[in-house]
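Removed from the display is one protein chain of the complex; every other protein chain stays in position.
Entry: chain A
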Amino acid sequence: MKLQVSALAFASSLIAADIAAAQTEVQFWHAFTGRLGELVAAQVDEFNASQSDYVVVQSHKGNYSETLNAGIAAFRAQEQPHILMVFEVGTATMMAAGGAVKPVFEVMAESGATFDSDAYIGSVKGYYTTTEGDMLSLPFNSSTPVLWVNRDAMSAAGVDPDTDMSTWEQVGDVLDQLKAGGEDCPLVTAWQSWIHLENFSAYHDVPFASKDNGFAGLDTELMLNGPAQIAHLSAMGEWAQDGKFIYTGRRNEGGANFRAGECALFTESSAGYAGISSEAKFDFEVRPLPYWKAVADEPQNTIIGGASLWVMQGHEADEYKGVGEFLSFLSTSNVQASWHQNTGYLPITIAAGDLTKSQGFYDKNPGTDIAVIQMTAKQPTANSKGLRLGSFDQIRGIIDEELEAIWAGDKSAEEAMNSAKERGDALLRRFEAANR
């Protein structure tokens, strides 16, 4: 039986290969495995089945960094894919590589596909758009940080789970109560630099770097050692010393602890939804990311994390037409709405958000719209449009190191951030030199 099935599969793959030869092939490299990988494959299959001129071939190339590296190495060997997924941190690298990428607005114009850049959510699109308003890459998966609450753990420690936690001042009080109530892990975080510095700055409308966070030029300098950031990190550092904030690692290690029910509060991406909703055996809730009342009367918007799709140079015109078709397909409301609902990533178009609302998804899954509201409630400012810094992956590494020094009590927040600025600026100058 098994043999028959595989023989059948083999035969059908032969047929598929036969058809593929007659169609124009479009290579798509991405960084998704597991559930997300299946969802990407499903999108691609749907596109391939919907028309007969093009066939998109998707392949997984490792994690975000590895995928970017695979794309770069392939470009050097002149075997680059048509579409490459690049995480938001690699945006400046791609933008600076004018000879290697073909801007999405150009691809769309040439392919004749319907393309209206106003259909995309401003704060998502802004990250990948030039200051002149040209969209360079297509936002694919975008999320933003929110506060996840384990309501059962709150009750167990004798804290009312409905307590208002809109501000960090209020969260501070809750952490005191949780600790006093015997909670071992009151607060844990994922992606510390992204949430507690990059998003923190945008959310409080203070600059993370000069030159509009790098949007206005390569001669940008870090400004993450401002008073607002230092105040926040000092408070976090004190919480770490008192055992109210538990540090688990630089990536999303804390997610395992939260999903296992060990921690009460968790600052993590809205895209944590897929994992938390499937694993958590406790009553959980999503809240907006807290802000400091002392710094801002009300929060600005948060910024995104995630990846976008870049089109690489060096292919034939009819292949680019296929790329255009595929990217338009990905932006349709149905595809976007189901992606948003399945993953917790933001819908990239306004229409997809409206569709999700009209389908009643937010009513059935309370809190899933918080990320969308948090991103779109206000018009982004120069400080909250996003970040565009070269060598940003390495700069994040430096920030991680300096934050660890704060959590361990080795450095004050001010010392650590001054040092992060000095070291990060050195890398920014190198990047500027390499891309002049």
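Worth pointing out:
Definition applied: a residue touches a chain if its C-beta (ideal position, glycine included) is under 8 Å from a C-beta of that chain, and two chains touch if they have at least 3 such contacts; residues count from 1.
Note that in this section contacts and distances are computed from a predicted model.
Its UniProt record calls the unshown chain "sn-glycerol-3-phosphate transport system permease protein UgpA", which is the correct pick from "Ion-translocating oxidoreductase complex subunit E", "Helicase", "Sulfite reductase, dissimilatory-type alpha subunit" or "sn-glycerol-3-phosphate transport system permease protein UgpA". One of A:173, A:238 or A:404 touches the chain omitted from the figure, and that residue is A:404.
Checked against the full complex, the candidates A:100, A:206, A:295 or A:330 give a single residue touching the omitted chain, namely A:100. From the options A:72, A:107, A:146 or A:337, the residue with contact to the chain not on display is A:72. Seen across the whole complex, the unshown chain contacts chain A at 65, 68-69, 72, 75-76, 93, 96-97, 99-100, 247-250, 253, 256-257, 260, 262, 391, 393-394, 397, 400-402, 404-405, 407-408, 410, 423, 426-427, 430, 433-436.
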